[in-house]
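Shown here is a partial selection of chains from the complex, left in place.
All chains are identified by letter, namely A and B, in their written order; residue positions are counted from 1 within each chain.
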Amino acid sequence: MFLSTFKRTAIFFILTALIFIAVPQAFAAGVSQEMFTVNNTWMLVATFLVFIMHLGFATLEVGLTRAKNTNNILFKNTSIVAIGLLTYTLVGFNLMYPGDFNGWIGFAGMGISSPDGDAGLIGYAEGAYTYYTDFIFQAMFAATAATIVSGAVAERVKLSSFLVFSAVYVAIVYPIVGSWKWGGGWLDQMGFYDFAGSTLVHSVGGWAALTGIMLLGPRLGKFVDGQIRPILPHSMPLATIGVFLLWLGWFGFNGGSVLSADPGLVSLVFVTTSLAAAAGVMGSMIVSWKVQGKPDLSMILNGSLAGLVGVTASADTVTVTGSILIGLISGVIVVFSVMAFDKFKIDDPVGALSVHLVCGIWGTLAVGIFSTNPAHKLWIQFVGVLAYGVACFAMSFLFFFVLKKTMGLRVSEQEEREGLDIHEHGVEAYNDFQMTSK
Amino acid sequence: MFLSTFKRTAIFFILTALIFIAVPQAFAAGVSQEMFTVNNTWMLVATFLVFIMHLGFATLEVGLTRAKNTNNILFKNTSIVAIGLLTYTLVGFNLMYPGDFNGWIGFAGMGISSPDGDAGLIGYAEGAYTYYTDFIFQAMFAATAATIVSGAVAERVKLSSFLVFSAVYVAIVYPIVGSWKWGGGWLDQMGFYDFAGSTLVHSVGGWAALTGIMLLGPRLGKFVDGQIRPILPHSMPLATIGVFLLWLGWFGFNGGSVLSADPGLVSLVFVTTSLAAAAGVMGSMIVSWKVQGKPDLSMILNGSLAGLVGVTASADTVTVTGSILIGLISGVIVVFSVMAFDKFKIDDPVGALSVHLVCGIWGTLAVGIFSTNPAHKLWIQFVGVLAYGVACFAMSFLFFFVLKKTMGLRVSEQEEREGLDIHEHGVEAYNDFQMTSK
């Protein structure tokens, strides 16, 4: 037997006692059992929506890159979910919310620190959701930060090094800097606002993406003789599936960040999130059609994501008009940003920097411009952006640098040319199709 | 600063006041805060389900057509969501529900017409959901009508003309004719019934699809020397993904049309919707296997959609048996309809007319046959079908005709032969695969 009969019995009684504890506890917090149940149910719905974003990231990244690296990318994205959930279980959760539980080694760490039903499951969030709900929602969030990096370093990063980086970033960097705001830390006390993570998730991922690209360099063949040579995506249907799934997941990402099922706030967030995405599509469509002279699918796909990232910091605190303007500007920004990074020879295969870093910064600043809450100040938002930028850039640079000097960061030239799938994984992702020569 | 400090403060207090207003308001309407929250949460779940239908339409349409037009179709379907949401924001919403808010320029139009928390957010639907929820659910619906057209005119329509048409159709036609029933207009008062839109969404889209096809003509190579030459789909996995996502979304499309989380009605709608889809698969399978002599995947895919469209008008008012019969007959109809349109040289690449128009009409009439509510009369349903047919045919014909004479409706022959992707978008959707010669 894995657990002693005594311990099993004790845990069993705690679990079965939940239902009895729920009623008085929730009422003690001034919330009925029914309201507690609705809130908790909505948070779990938001959790599975955030989960499906990982499939969105996977298909977007695969679609926008070359067929020869498909298995590698899918392996990365599947692993990240697993690594993210487990490291957040072992370390991250308690690191991020230090006010709630003492100790460094976190959630239910090997079965010892899981709170009992009374303190942990009901009282935790004053009638909004259980401890388990809070953990799983936050854990799904945490894993997305690492996924953002994945796209930027695709097609040349060494798998093992990337997995180590992801684990460290989710386990340490993401929760530490996250606690500055969501853990009630110094930026929170200063008045910094980031509703669902334009900075805390998207820029945090984006800064790591930038350092990764800097230390890796561009893919072979991207910049030749001072010229930019586009590397074509291998499947736009996959990329489009990815964007729609990300948009879908954002209803949970932003909608769940209300942290309850409050009808007014959650529905407002649905509206601002959707309209910012729609405006992002329009902004990028108009600009790219004008600038490039043709309607560019990958630009409007990134435009919708740009709008979503842009409104993430302010989705619960802007007007409908505000959300449309934020999205529209995000869509414009993303087009020029993609072109600018290319110009500076920063090779970002999926546009992750433009979408997550640049529009994450824009969205965070936009709180100071469009928020209906006068307590939100532009200069404080700027301080927050700066603080996260410095901390994340420094830490991710350090980690990537150490990995480069130890395990190595980049695959061999031959492997990159012939494809990571055949070299690193021993098998191609597509086997019955005639492929073009590489 | 975008807004004056005064206005920001005012809006902020309104937003923060929501939670306090919710309790008395909801109770005043005889509904507890808890019930209001459950209802609203379900409507938001239904909203994201309807959203994902757009990905379903996109992958279905892409899968059933040729690889060379993939980017074009994905561009259309992504744009439609954006255009649909934004035009419905600016115009459609208030046009469709004129009884609720005065004025032609609608929802939160540039920040001036958004209702305040008391009147708009809580009192709006008597304890069922907020104003924002109502808007976003309806806006997602509106965009589907335009998407239906997309499939029918695929592979030859000019992108810009189609986008203009979509905007106009969602902004003006859909809401005006929609108000006849859902806005409490003349057909509603007459006793016409269309639960979730067999007519109001699917036929409205279907009639426009028909006029589009008529004014465009068939694709090159479809009808040669009086013979029907099938144009083969390029990816049946994408088409199948599309159908499953549409079916998934229909749980929100029909389930959300209950307009509350009423346990009996929503669960009945889940059952009738699912069984009609299942029966549609069986009906089309049996007939197509018999008639064509082989089990045809595209037929059963369209059969499931036919069943779904068929039951949409009556999902809350038929018995389980009724829903199975409606679905079964829809499945039979769709097979013969696809063959008939081919015979009449009406080239509909994805079968949109058979699924949405023909089964939309059938489903609307079926209310008069299978409804358990004796107030639903077949002849009134017939009047409704006729009225929508005349109005939508006329208006969509007019719009398409004007577009044909001004911007042009069809791409050049060379562009159609070589693919819209390379000509209109400058890049192929698949770049590492060896494609067959066009």
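Operating definition for what follows: contacts are C-beta pairs under 8 Å (C-beta built on N, C-alpha and C of every residue); 3 or more make two chains touch, one makes a residue touch a chain.
No experiment lies behind these values; they were computed from the predicted model shown.
The total count of identical chains across the complete complex in this file is 3, with 2 shown in place.
FYI, only the chains that are shown with their structure count from here on.
Averaged C-alpha coordinates put the centre of subunit A at 31 Å from the centre of subunit B.
Interface residues of subunit B facing subunit A in the complex, by the touch rule stated above, are 1-3, 5, 8-9, 11-12, 15, 18-19, 22, 32-34, 36-38, 40-41, 44-45, 47-48, 51-52, 54-55, 58-59, 62, 70-71, 74-75, 77-79, 81-83, 85-86, 89, 107-108, 110-111, 114, 117, 121-122, 129-133, 135-136, 139-140, 159, 235, 238, 241, 424-434. For subunit A in complex with subunit B, the touching residues are 32, 34-35, 38-39, 41-42, 45, 49, 66-68, 232-237, 240-241, 243-245, 247-248, 251, 255, 261-268, 270-271, 274-275, 277-282, 285, 294-297, 300-301, 304, 317, 319-322, 324-325, 369-374, 430, 433-436.
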